[in-house]
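Every protein chain of the complex appears in place save one, which is left out.
This part shows subunit A:
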C-alpha cells in the first residue's frame, strides 16, 4: 500500500530531513512511526499525503507513484487518505456536522446522503449528541474524535496520524487508539507517528523508529 524507495528530502541545500528511507507498509497493516522530536516523523507523513515531494527517491501509494503526479492529480490521491493532527485542525466557526461533512462535500455527495453518513460515523465515535455544537465547546478528546470522523467518513484506504494523542489524557488516548484499531480491522492501512511509548506498547503493532532522518531497526513487535 505504501512504498518508499531510497527517499531523500532536503529542506534547504544543507539541511537534510530524510536520508535514504526504504519502507514498505502492506495493505491493511498498522504501523507506528516513532523517534525523538526532529527525527523526521512528520516529514515522512507529509510525503505520504503529498504535501512534500522528495528530493530523491520514489514514493508509491496504492500503486501510484506520487513523485510523478501532477499538481492536479494530488487531490484525487488525497481522497483515499485520511489525516489527523495533534492540533485537530477543526474549523471553529462551523458545527461538528459541517466539519465532518467537508470530506463528503468535496466528493460531491448530496446533502441528504452527507447528513446520513456523518450521523452514522459520529454515532460510532459516540458524538451524535454533539452534532450541532461548535468545536470550541468540545473537550480535547471529543475534538480529536471529530477530526477522526472527518478523516474516516469516506472510508479511506490509508489513515495517517501525526501525534494524535499529544494533547489528550490517558482515557482519551485509549478511546482514540480503539478507533484506529477499528478502522484497521475494517481494512484501512494505519500509520501513526508518535513518541508516546505507552501507546506503542499497548497496541502490539509494528514499530518503525526514525533517528536523524534514518530508519534505525527498532523492536518489531508484530505478533
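We take it that a residue touches a chain if its C-beta (ideal position, glycine included) is under 8 Å from a C-beta of that chain, and two chains touch if they have at least 3 such contacts; residues count from 1.
Here is the rule we go by: contacts and distances are computed from a predicted model.
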{"item": "Among \"Act minimal PKS ketosynthase (KS/KS alpha)\", \"Formate dehydrogenase\", \"Cell division protein FtsX\" or \"ABC transporter permease\", the UniProt name of the subunit that does not appear here", "value": "\"Cell division protein FtsX\""}
{"item": "Sole contact to the chain not displayed, among A:36, A:126 or A:187", "value": "A:187"}
{"item": "Chain not shown, touching residues in subunit A", "value": "27-28, 49-51, 71-72, 74-81, 83, 89, 91, 93-94, 102-103, 106-111, 113, 117, 150, 154-155, 157, 186-188"}
